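There's a structure below that I have some questions on.
Yeah, one chain of the complex is gone here, protein chain that is, but the others are all in their spots.
Moving on, here comes chain A:
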């Protein structure tokens, strides 16, 4: 037996080693992935990010070089810190702090010492850089906005975070990526594909040479330029009119679905999110939880649509054949159902046909109409599903599925939605608020604008989109194929006639433009907030929906002004001016422009936070902006007008 001890031990050790090798090399192998091999340095070559142009070819976003001062702590030699700090515009304690931070991260690897030097600082520093061993300047590319408008459209780029990297391994730490707006939705088009060089390094992180003679290296693919559907001048004009107000404007070209302007107010200067102060400014914008400048009200703001939704009810009623345009409803300054009453501002005894109903925005007329739709078969449950289906065919109640980075579904209720509240019986009167666009119905401004476009087209729409052209690519079919609504073409005419009469002699008669036939609908929406858990009513939202001209429409628009009171007061004026600006290229009603620039709603917005009781609607006074602000806005207006001519 004695001679077997070593014999067996040798064989056992041999087997143990092979088992360990199997574990290390096959079972638990880290494999051949070049990207994960930390003996290979990956040097990326970043392509130029694509430019963004407006629909008229005006350059909106370009690139600018930015310079970071880098440091490799181990290579730093004693230097004249005083001079160096002066060049970098930092003080000595900051210098020490930054240096320690870099050294703590790694003495051998480069760290950013000071980021985003201005061109001027760079020019001075570059001359003297040779004196400072261990420091060098690295060029990066940042966005350069050629404009101060459209922050919510254009978006911005910022460094990727951990979850971005997890989702798409293309991104590496420190890469820039579109964060909002067009930058985000067309990220892949704009960014191009970065090139990569594989470099063999040694354990001291020194480069030895290209890995396998550069066989696997790739060259970068340039980012593509894009043209967006926005008209920069119209956008600037819209943003100006919305200053000191909150809300949104969406203007769409009905024939194509192209978004002409997309204003969200309040907004900010896109240049704030570039360069050295980006994170400081972003935090400021992000933390403004009252005005919410980063919240895109034209896309994300979900509001009850109010009276403009009456158009939808009229269309559905005609399609379902429950009324004729000539049929009249008598309004008793409201509508009585059961023991409840829905008020209306028609004079008692007014007899409204469809055109009159739209023109006067008669609540009684539409309450009647809505009930007829739901009670068509005698079964309101079935009726509301039919109603819901028609409304949804206009793109309401769901995502538009377009190329905008954010959006909201809004809400078009059906029977299933009411199942919890009304499990058993269900009558048309239960949901009568829907007749006048309040209650459970909710839309975003872009959905309303799209609805206007579908009415303008008499029955179809193109998915509203922001992309007009990508260098060397055709647009996807989803934007070039019309989407048909469930309403027949001939049923639109009475409704459109009603909308025309709104301008001719109805609720928006004061907003007419000579020689343009505008079809529109005002909206005044009651709204409530909770203040210290007490439901409190605020001044109504001002809404306007329109398209023009009546024949061969060029623009469909939805304007939403929070707490602007009645529809034609703010929203109607803005819509009217926007339409004129787009169709004529200039505006004639300077007094109306002036009125909008002069008035602010900031006092309305301050009310819920004042802690005091306050009056609303008729019990408010309209606030006027300070002279200085007025002159600023006036100057801005002149600039826009000049650029136009």
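Basically, a contact is a pair of C-beta atoms (placed from the backbone, for glycine too) under 8 Å apart; a residue touches a chain by one contact, two chains touch by 3 or more; residues count from 1.
We adopt the following convention: contacts and distances are computed from a predicted model.
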Name under which UniProt lists the unshown chain, selected from "Methylmalonyl-CoA mutase, N-terminal domain", "Ketosynthase chain-length factor", "Rod shape determining protein RodA" or "Aspartyl/glutamyl-tRNA(Asn/Gln) amidotransferase subunit C": "Rod shape determining protein RodA"
Of A:29, A:56 or A:161, the residue in touch with the unshown chain: A:29
Contact residue for the chain not shown (choose from A:17, A:399, A:528 or A:631): A:17
Residue numbers in chain A that touch the chain omitted from display: 2-3, 5-7, 9-11, 13-14, 16-18, 20-22, 24-26, 28-32, 37, 39-40, 200-203, 208-209, 211
